[in-house]
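Only a single protein chain was left out; the remaining protein chains are all shown in position.
Showing subunit A:
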């Protein structure tokens, strides 16, 4: 099942090759360009095209970022998951180097791009994608030194994400616990999907090679330690760790132990599929008076405790694409008509728990439509919000121990926040 990429292409929005790196000499740029331009011409909208396509014995895998496509080509049965993920990592690395990855920045940095492609992949096998470490030995013009560099130890070390000899005056760690609530409510008002995806986002400013240990109120762990934990412990459905966490150790005794990378990274993500009550509930009644006028009555209700407050609440209400002359009234916040989105945006800066607000809107519908016309695109109501100092899961960081051989004291800062993820309520 060995399989590797033949070449990696960076293409512009029309599918023309900007830069490419040939790894095996069995797929040409002309061939790839021909295939890909045909593909996007045919579909117009490349979104509809599945990201793995076989053409003439060559398999192409691609992703899009801004106005650039990244694509690998292979003649073998290569690992598609790994290649597509690799392309996403290439984006991350380029973003680290050039701030943003787009056609312009590729042209401006093609020398480094070639160097990176040479280092990140060899003979079509993904090799190394840690941007921080790469930038220690592949530098852009401004930072380039004439002295020859050596590969950082980290490239081949077991700890491939952190170099030795990092120094900070003040050793600090910031830990953000961010939970996104995903919810899908169908047109009958039933919650058909709800889950919470959490992430522990870390920013570390630590000297040396610190050993960290993180303690959570994880039920499995607490029970294993024989601690009674009344209502405080939580069950996490699926946990995913950054590669710095020792997985075998976690499997053994549920200890989260790691040497962190320098700077920001996601230490872990987890998922909870327990049904949660929608934090903000939106109901919309749409009435069509005759054929040319419609009225909308929207109720938004916060269903969390009064001491919490949701901020930056934004409710996107779909309206027909020909709506004009909006007449909007709200009991709180402000509403604007965004014709480019065919939607009404209702913004509420601060929405405390247990409150209910209303919006009334009237539109004229000038178009004359055929009775039997195909149905219009039915977009759902979408809600965005943030609730600081609150997590749905009740996850708590019990401790974050940092031990380094120099024996410094490090300060951990922990923040909690809940926000809306894919929060969709289908219209009735």
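One rule holds in what follows: a contact is a pair of C-beta atoms (placed from the backbone, for glycine too) under 8 Å apart; a residue touches a chain by one contact, two chains touch by 3 or more; residues count from 1.
In the analysis below, contacts and distances are computed from a predicted model.
Chemist: What protein name does the UniProt record of the undisplayed chain give, "Beta-adaptin-like protein", "S1 motif domain-containing protein", "Leucine carboxyl methyltransferase 1" or "Protein inturned"?
Modeler: Going by UniProt, the chain not displayed is called "Beta-adaptin-like protein".
Chemist: Quick one: which of A:41, A:223 or A:237 touches the chain that's been left out?
Modeler: Going through A:41, A:223 or A:237 one by one, A:237 is the residue touching the chain not shown.
Chemist: Tell me which of A:379, A:397 or A:417 is the one touching the absent chain.
Modeler: Considering the complete complex, A:379 is the one touching the chain left out.
Chemist: Please output the residues of subunit A touching the missing chain, sorted low to high.
Modeler: That gives, for subunit A, the contact residues 1-4, 17-19, 22-26, 29, 47-55, 57, 59, 61-63, 74-82, 84-88, 97-99, 104-105, 107-112, 114-115, 118, 122-123, 125-129, 137, 140-144, 146, 148-151, 155-156, 158, 160, 184, 186-188, 192-193, 195, 197, 237-243, 246-248, 250-251, 266, 268-269, 271, 273, 372, 374-380, 382, 422, 424, 426.
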